[in-house]
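With one protein chain withheld, the remaining protein chains of the complex are depicted in position.
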Amino acid sequence: MNWQGVFPAVTTKFHQNGNLDMEMFFKNIDAQLEAGVNGIILGGTLGESSVLSQEEKIKLTTETVDYINGKVPVVLNIAEGATQDAIFWAEKAKEMGASGLMLLPPMRYSADHREVVTYFKAVANSTDLPIMIYNNPVDYKTLVTIQMFEELTACENIQAIKESTRDISNVTRMKNRFGDRYKILCGVDTLAMEELVMGADGWVAGLVCAFPKETVAVFNLVKEGKYEEALEIYRWFLPLLELDIHPKLVQYIKLAEQLTGIGTEWVRAPRLTLVGEERIKIENIIKRGLENRPVV
Amino acid sequence: MNWQGVFPAVTTKFHQNGNLDMEMFFKNIDAQLEAGVNGIILGGTLGESSVLSQEEKIKLTTETVDYINGKVPVVLNIAEGATQDAIFWAEKAKEMGASGLMLLPPMRYSADHREVVTYFKAVANSTDLPIMIYNNPVDYKTLVTIQMFEELTACENIQAIKESTRDISNVTRMKNRFGDRYKILCGVDTLAMEELVMGADGWVAGLVCAFPKETVAVFNLVKEGKYEEALEIYRWFLPLLELDIHPKLVQYIKLAEQLTGIGTEWVRAPRLTLVGEERIKIENIIKRGLENRPVV
Amino acid sequence: MNWQGVFPAVTTKFHQNGNLDMEMFFKNIDAQLEAGVNGIILGGTLGESSVLSQEEKIKLTTETVDYINGKVPVVLNIAEGATQDAIFWAEKAKEMGASGLMLLPPMRYSADHREVVTYFKAVANSTDLPIMIYNNPVDYKTLVTIQMFEELTACENIQAIKESTRDISNVTRMKNRFGDRYKILCGVDTLAMEELVMGADGWVAGLVCAFPKETVAVFNLVKEGKYEEALEIYRWFLPLLELDIHPKLVQYIKLAEQLTGIGTEWVRAPRLTLVGEERIKIENIIKRGLENRPVV
Partner (left out) sequence: MNWQGVFPAVTTKFHQNGNLDMEMFFKNIDAQLEAGVNGIILGGTLGESSVLSQEEKIKLTTETVDYINGKVPVVLNIAEGATQDAIFWAEKAKEMGASGLMLLPPMRYSADHREVVTYFKAVANSTDLPIMIYNNPVDYKTLVTIQMFEELTACENIQAIKESTRDISNVTRMKNRFGDRYKILCGVDTLAMEELVMGADGWVAGLVCAFPKETVAVFNLVKEGKYEEALEIYRWFLPLLELDIHPKLVQYIKLAEQLTGIGTEWVRAPRLTLVGEERIKIENIIKRGLENRPVV
């Protein structure tokens, strides 16, 4: 598959009673496809994966694959604590028709160099699906180092990196070291334009859930060399993109989806919907964004 | 139940092929009971809970309850990402005959004050088992604050706190604020004697897995006011206790269990057994400890 | 000199117009001596050393040495960025009659192992005054490691360590490694009783500036083995001792001195005296302490 372009990490939609809301989910998917995104990622943080049952993850994936029907690749995120469970989901993803995997280091254990590489190789060797390694030491404590990526070149299906280290020099370091061996996708909304200018190939995006056209516009303008135009949209976009780098990104982005009409704010416990001053503050950020929304 | 004394967070024993080794597990339990521990904790980090299947957790708990047969309480750790899953395990624990629960804040999500309290209350209200809150912001990112504990006094079955903040003043702060409302158990081996002297009621211990008698001796000597004798053992013990505060505590403590004859070093992936210089270094620490082992 | 007991790091007293207030300064010194402290430390953080001119530091030191007149040792803190400046002050301290030095690693530069050891040796070899190394990586970024202290045993006049790493196990580690070669003085008020119980030899104290008798009482009771009595005072003391671990410790402790009648709140810019809600909050902590002040 082609790891270039905008890849929304979509939210899972619920009814207020907590049941899956597939209708709203597909309404959002329609908006993404219409805006011209290049793939859909399921089961990430934004997808509230850790509160979904195994049955729900399977339902969500298979129905999404059916619905999208090959228009763009569907990528499943794997975030597991046990190697055996990661391999289980890699196989399941293939079975269900996913086109690729996003793969975190082991959860809940700060594995060392040898263990991280062994884990990634074990999963990669268990499947022929293409894989994007998700490198996010800030939220998940394990840094995937350049030396690890060196060793992982042995696995041909490890093809891309979701770069969420917040160390923006990594784009240049990786390009200097690996050329085009790994595609680099920015995984932090607030660093996206900077990393795209420096040569990143794609954007695993969050606010795209509520603002698909604007996200795609920034990506395309940068890739066409229209930096000034991109920068104008990006400056407008920043207060919204900052909703992606808060622990409550799920609630914030779902509220944005609700206000743009392509989602609802319902989440599952332990997450709670926003109340009080926090809710007003976030609503105001979103409303200010809507008032000045650029034409794209 | 009585949240006082030494509570080993026991390791799960595996054969080299990865299967559960219940025989070695019970051999270790025998050593714990013989040394005079006051309870057994299953399913914690040391128990490699995140690589056990649901079936294995159930087998381990029910067989342990049977084996211990009421001699000391059996406590099950709950570390879940979804409120519904935490409640599932609280009910299951009761069914299986556990005497109490150890409970972490939601995993993999940095919940805010309201969400943490709501989560703890939801679980506490779903069961009549007594609960010990596990407060470990260093490893799990969420700090349970004094204000949260204030609100949690509403739940009578929340009775104890595993204090792993590394902020040793918390023992005094909690005693000043709550008197005897919450039992305080030290959750960090290297701070145990200090916290017991300051009035902590118990010790959720790690190196006890390999050194049950020495751990119990330190606890008893402090409680009898024999500080000098306790300090002598504790100084000997410190290089071993430091194995508990490393990301590889499972591998280190399992190697110690193997060398003291009440365990094996086998772990499950993504964890790997120790090799090379690291293995030699840890073996040397353990062997030096064995050479100078005090008579207790 | 004897690095045992309670060593107040005294504040520098100013008039409201910013001039040195030597009268109030000596009133405080009287209270310290009367309470039975074992030495006086000048020129530390609490002494607002970084806003004193060279002339003022000299005046303060010589007049203090005269006033104390050998009753207890006077120790001068050296916190310099250049080796040559540290050596200048070591010589000056001797000239002025100080009995010892407290010595920080180089300021404003994160020196490496070789540079830190070279710096300490250069200063130690330039003087015959006894030296206490101040180990505070939290506030000053450089950790003095056990390996560095190993090399520093070559300097006989390096005799003591102000332990402010916040890693309380260091007391035991240092005693295990060096026995009585280095005296260990706790440098963090909120960890003092814990470290004294574990064998620390002294306490470089902060709240002693306002509460000299209570500080000395805790020290003496622990050293006499009366832990229960010490703990009772220490629990009362903790909310006050916590004023020592805040960036505004100077303002907080000076306000406490004012309320106990042995100091004033005046500070020099960039520090400003407390106002508004913060002032009320700190006053309330101090007043609650005064209301329940134990008889010692």
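The letters A, B and C name the chains in turn, as written, and every chain counts its residues from 1.
Here is the rule we go by: contacts are C-beta pairs under 8 Å (C-beta built on N, C-alpha and C of every residue); 3 or more make two chains touch, one makes a residue touch a chain.
Note that this is a predicted model, so its numbers are computed, not measured.
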For the chain that does not appear here, which of the shown chains does it touch in the whole complex? A, C
Among A:26, A:67, A:88 or A:227, which residue is in touch with the absent chain? A:227
Option touching the unshown chain, where C:2, C:83 or C:176 are the choices: C:83
Of A:20, A:33, A:168 or A:272, which one is in contact with the hidden chain? A:168
Chain A residues touching the chain left out here are 168-169, 172-173, 175-176, 190-191, 193-194, 197-199, 225, 227, 231, 234-235, 238-239, 242
Contact with the hidden chain only, please: which chain C residues? 50-51, 79, 81-84, 106-112, 114-116, 118-119, 122, 247-248, 268-272, 275
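Simple rule for what comes next: only the chains that are shown with their structure count from here on.
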So what angle, to the nearest 5 degrees, turns chain A so that its CA atoms land on those of chain B? 180
Chain A to chain C, mean C-alpha position gap in Å, rounds to 51
Can you work out the whole-Å distance between the CA centroids of chain B and chain C? 37
What positions in chain B touch 2 or more of the other chains? none
